[in-house]
Structures are given as C-alpha cells and as structure tokens.
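Before I ask anything, let me first share the structure, which is written out below as structure tokens.
A single protein chain has been removed from this complex, and every other one stays in its place.
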Amino acid sequence: EVSSCASRMAKSSFEYVRSFETEEKCLPNTWIVVRIDGKGFHKFADAHGYEKPNDKRALDLMTKAAEVVMDEFRDIKIAYGQSDEYSFVFKKDTNLYNRRSVKLMTNVNSLFASSFVYYWSQYFAEVKLRYPPSFDARIILYPTNKNLRDYLSWRQADVHVNNLYNTTFWSLVLKKGLTNTEAEERLQRTLASDKNEILFSEFGINYNNEPEIFRKGTTLVRTKVKSSTDEISKKGIEELHCDIIKEKFWKEHKDILEPYS
Amino acid sequence: EVSSCASRMAKSSFEYVRSFETEEKCLPNTWIVVRIDGKGFHKFADAHGYEKPNDKRALDLMTKAAEVVMDEFRDIKIAYGQSDEYSFVFKKDTNLYNRRSVKLMTNVNSLFASSFVYYWSQYFAEVKLRYPPSFDARIILYPTNKNLRDYLSWRQADVHVNNLYNTTFWSLVLKKGLTNTEAEERLQRTLASDKNEILFSEFGINYNNEPEIFRKGTTLVRTKVKSSTDEISKKGIEELHCDIIKEKFWKEHKDILEPYS
Amino acid sequence: EVSSCASRMAKSSFEYVRSFETEEKCLPNTWIVVRIDGKGFHKFADAHGYEKPNDKRALDLMTKAAEVVMDEFRDIKIAYGQSDEYSFVFKKDTNLYNRRSVKLMTNVNSLFASSFVYYWSQYFAEVKLRYPPSFDARIILYPTNKNLRDYLSWRQADVHVNNLYNTTFWSLVLKKGLTNTEAEERLQRTLASDKNEILFSEFGINYNNEPEIFRKGTTLVRTKVKSSTDEISKKGIEELHCDIIKEKFWKEHKDILEPYS
Partner (left out) sequence: EVSSCASRMAKSSFEYVRSFETEEKCLPNTWIVVRIDGKGFHKFADAHGYEKPNDKRALDLMTKAAEVVMDEFRDIKIAYGQSDEYSFVFKKDTNLYNRRSVKLMTNVNSLFASSFVYYWSQYFAEVKLRYPPSFDARIILYPTNKNLRDYLSWRQADVHVNNLYNTTFWSLVLKKGLTNTEAEERLQRTLASDKNEILFSEFGINYNNEPEIFRKGTTLVRTKVKSSTDEISKKGIEELHCDIIKEKFWKEHKDILEPYS
C-alpha cells in the first residue's frame, strides 16, 4: 500500500504535464471540411490488384467507410469522394467536440480507417487484405458558401482531369501494349481534346459514356426516407454521381447551404 | 472536349481554396508525443465481452497495433500503453513530415485504428468484431527529458490508481455478487491501503502479485537483435511491463534520452 | 579578422534558431479586426487628471492616433473607438503582410502607441505626460458581414451601458458629494430606466441630450474628398458619432460591406 500511496501522490505531482496540451477550436460560423487521403495508395493498389484505371470495388469500399462516418457524425451535411480521398463537410454551426479541430479530425479519420478494414472483405471477397492501410487527414475552414462550393468543385474538377488522363493512359498500356514510359510520353503535353480523340479513334471509347462514378466521383447527401409503415420520416444517406459544380445540384439540395446563406 | 477544357480551367479557378489550408509545425527540439485513446470503449468493451477488470487479449491487440505503428515510424523511440490508450514518443529531432503536427497525428492514429481491426481475429478468435471502433489522437510537446519522463510517469501512475480500483470493484461485483452501485458505494472515499486490505482479507488477493501487465501497463522499446546467421544486428521491438517511473528503467535504456540530455 | 571570420561562421551555425519562428496567417476571406486596449488606464487616467465621466481631450487623442493608423494602413475600412479602446477593421481580402496575424497586430498596436505619445501635447497642452502608456492588442476573425456588424454593435452597446452608468455615478460623486462606495451602492441593481430617472430628477440631465461622442463612441470611415482645384477625388477620413447598430449607417456607407456580401 505504500507504493500505491506513493503512486497516487506521484500521479498528482506529474499531472502538471497536462498543461502542455493545447485545445485549438475551429473559428465559429465557418464550414469545417475534414479530408482524408490514403497514404501510399499507389503501392497499396498494386499490392491488392486494383483494376486500372478505376476499381469499382475500391471506390465502393471507400464510400462504405464514408457512410459509416456520416452515420456516426450527424452534423456532416455532405461528403464527396474520389480515388483514395474523401471530404466530409460539417455544418457551419456544428458544436461537435466544441469545434476542437484535433478531435474532429482524428475521430473522423480513425473511424474511416477502421471501417475500411472492417468492410474490406465485403468488397474484395477474393483478395486478402495484406496489411493495414493508413490515411492522413486535414481540416480546412471555409467562411462562405461560395468558398465551400469552390472547394467541392475543385475536388470534382480534379477527378475529371485525372480520370481522363488515366483512362487514356491505361488504354494505351493495357489495350495497345505500350510500356508505362511510352504511354507517358505519348500523353505529354496533350490537351483534353487530344485525349478524347485518342480514346475515340484508337479505342472506340466515347469518354462521356464512361461510368459517371469514374467521371464525377461520389457525393453523399442525407435524404428523408418515408417509412411506409409508420409514416415517420427517417434520414438516410443517398449516393450520387452527378455534377456538383453547376447550379443544378445545389438547387435540388437547397437544404445543404440554405440555412447559412 | 469543351467540357473537359472548361473543367481544367475551372480547376485552376478553384485552386485558390488551397490557400485556406494551414501547416502548423511542432516546435523544434521538443519531444513529440502522440497519444491515441479509444472512443466509447466502455461500450465497445461490453459489446465484445471484454473480461473484467482486465482483458489480456484486448491489451495484447492494442500492443500489436502499437507495434505496427512503431515498425512504420522508425523515429518513435518508446511507446507506452494501458487500457484503451497508447502514447508514442518521437525523438526530439525527428524531421518526419517536416514535423507537421496534423500529419504526425493522423497517420499514427489511422494506422493504429486500421491495425486494431486488421489483427482483431488473431486475438479475439471467437469474438466477432461487431463494428469498427474509432480512436481520437492528440499531440503534445515536451521541451525537456524531465517533462517527458513525468508525462510517462503520469500515465503509469494512472494505471496503478485505476487498476487497483478496478480490481477491487470487479472482485466485489463478480465474486461477492454486489451490484455495480453497491460496489461503487463500498469504495467511495477508500484509500489505496483500504482497497489492498479488501482484496487481501475478502478475496485472498495480494495486489502486488497481480500480473505486471495489469499493474504497470506495456512499454515498447527498440532493441538490437543479433541475427545468428550473418551477425548483422537488426532492430526489434521489445515489450516490457516494468516500472518506468523510477531511475532503473532509464539507466537500462540510456539510448532513449541520452543524446538529448 | 580571425574573430570576424569566426563570427561569420558562427552566425551561420546559429541561424538554425530561425526555424523556431512561426508564421500564422489569418484565414482568407474573413474580416480581420485588430482591437487595441489601454493597459492600466484607470491608473493612467487618474495620474493625468482625466475629467469624469468622460474626457473629451482623451477621446480626441485616441481618435488622432487611430487616424494615424488608418492613414498608414489603407486596407482598414472602418475603425471604432470608445473609452481606452479602438477597433480597426481590415477589408476581408486584404493581403497586407500576407495576412500574417502577428505582423498586422503588432504594427497597428505600436503605431497607435507611439502616436498617442507623439500627439499627447496637442490635446493635453497643460498636462505633462508622466510616463509612457502601453496597450495590448488582439486580432479577431469574422467570417460574415453579420458577424462583423454584430461585433461593432457589441462595442457600441458597451459604450451605452458603461456611459449611462458612469454619467450617473460621477454625478452622484461630483455633484452630490457621495463617496465612490456610496455611489456604487446607490446604483447596484438599478435598471437603465432608474439611472435615467436619477439623472433627470436629481441633476436635471436628460441623458439623451448628452454629447453623442460620449453616448455613441467614434466611428472613422473613409470618404471621397473633392479637391476643388483639379477635381480629382482624394480619400479622407471622416469622424462620426452616430448609431452603427441600426441599418441606417450601413445603408449610407454601403461601400464598407458591399463588395463582400
């Protein structure tokens, strides 16, 4: 008991170390975006035989993990994912964790990571997960609706540019037998129109007919679901693969931005 | 192709949103501690039938996940775990991720979380993981060796206080049939010596003979392992359950603090 | 020359200490408010015989110092002062000092402080400045026009509450001979209406006829001044003592908020 008494006394004499912790809070009345990114996912994709240029299973698994996050954190109003990244947008006036940025970031991030592993086998039934992946996260504040829309537009424009490139690149490699280096050289300094032309004339691919999930990424929004039995509406999550740059989407989902205009 | 051109142009017009990101770096020449904590692990423990007061499988799984982290991040010099938390100490002069705090924190955190799920079945062979867990993380800077040792002492003193309480509490509940409330009341305002006495006189338990992993937590350090075949030494990770408050441990592991004294 | 060579070499070997500096920037697209506050100005006011409850000379000197600041920093769109404080509002899209918060804060603050001393004798011709005063400063970010207006309204509402109290308090002390303690007790738990009544019935003062500079504080805005000779408009600073809580002011000064609505 001597030792335990000492321990308790010691504990209090050590407790000053808590004062070294910080507690930064997000500026009030700003949109909070948490974006997670796969770390070393080129290598991860190769190690697990991801299909090129897009692996539908991988995208669906990412979206499944994102849905777990949205289910847990009800103040997320919209999420947008593409490739190995996902962005989660908390409502401007969320008070979750007192808006402490580190809490928001790390809880979203770790839940996403553990969900990715948890649901792996549902999407990659025949592929063993060879090692646990990691993701980094960042938190970004946007003061206005326009800034937030521009952020999401930026991520979606990124998909377009990358996916057109990748689709052409992998067509050259997989269907024409070019080496990676040859395909890279072929595409150097080509415009979007050039890539569209290559796809069409050499591979009979009309890029605009490619699956929307590849061209537009995945947008998750909350929807009211009418329960048939008791007429009480419940919130569900809807998965969309549409343009979120233009006005149309935002007119159809006014509830996302409207209260804060 | 018009649309893709627009997209590319759009992309650049949106890119200003990057300027809203921040890049805080850890003060140079300070110890960097990243501590992860299970979120809602009382509920998680109940949902998965954790043994009371300590579940060896759970502690070993935590340590396995910590070892994955230490394997990946070679600048971690020591890690200390107990209950549902683990602390990772990066060397004072690490330059990993340019000392960007968010990068350090979220990469450690997500790798820990995904490893926890990845290795679950190795430790809980007969218990299905019912849902993906999450962990929060924080990053704390300590300027001196003394501050760092006090931090680790604080965590280890915490184990002692909690474990003595929990061991007594669960003895009363599981072996004596008290309700949780009755056990709580019985222990209110008791000293460490009182709890030791209850354990000894009512349950024949000498607390000091309880397994060290429960009383001392788990310390991970790097060790040189001599490979028998080629005499080249490799770094391994050693798992200890010893006192890290007193001098003895630090004398035996001078390499942890010495270069920075 | 040996020593100077050593010095130069030494200098480069010391230069690593620069890496300990930080450079936090204000979130883009937010209003930046720098507020300065006199430190220990109760004592300062007593030491320099400030008139009670308001000293017009002191307010005018504060405003003079604020005008120096506005002259120097052209991105300040509006300033608001009362008592021993002044708030400066930089336009949302200022790029001054790359929006580095410490630079903005300390340059405004020190210029205000040095101007206060520099112009002292113009306002307090017969009072010697007995010691150099200091001011603290803070920087606050407001994402929306509404938040900014609410901030300014908060400061102006503060004037009202304080000035009504002070006017009554000092009437009781100076005109009725109450001690400070007696006056305090008399005013404890009185409403605004009570204070108005005391002023009117005991001192014949209609509070609403008190000078606006005391009741409303001082608002500085930029105005176009027509130069008579060459018809070229120049920017000047206008001093107002009006309500800035209600719509009227903002309708008459649309240029302050408009570009950012």
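Letters are used for the chains, namely A, B and C, taken in the order the chains are written, and counting of residues starts over at 1 for each.
Keep in mind that, in the parts below, contacts are C-beta pairs under 8 Å (C-beta built on N, C-alpha and C of every residue); 3 or more make two chains touch, one makes a residue touch a chain.
Keep in mind it's a predicted model, so treat the numbers as computed, not measured.
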{"item": "Hidden partner chain, touching residue among C:A47, C:L129 or C:L187", "value": "C:L129"}
{"item": "Full-complex contact with the absent chain, from C:L61, C:I78, C:M105 or C:L257", "value": "C:M105"}
{"item": "Where the missing chain touches chain A, by residue", "value": "16, 19-20, 22, 24-25, 27-29"}
{"item": "Interface with the unshown chain - residue positions in chain C", "value": "1, 3-5, 7-8, 10-11, 14-18, 20-21, 36, 39, 68, 72, 102-103, 105-107, 109-119, 129, 131-142, 147, 150-151, 153-154, 157-158, 160-161, 164, 191-193, 195-197, 207-208, 245"}
{"item": "Missing-partner contacts on chain B, residue numbers", "value": "27-30, 141, 143-144, 147"}
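Please note the rule applied: only the chains that are shown with their structure count from here on.
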{"item": "Graph class of chain-chain contacts, one of line, ring, star, complete, other", "value": "complete"}
{"item": "Whole-Å gap between the CA centroids of chain B and chain C", "value": "49"}
{"item": "Whole-Å gap separating chain A and chain B, where each centre is the average of the chain's CA atoms", "value": "27"}
{"item": "Touching two or more other chains - residues of chain C", "value": "27-29"}
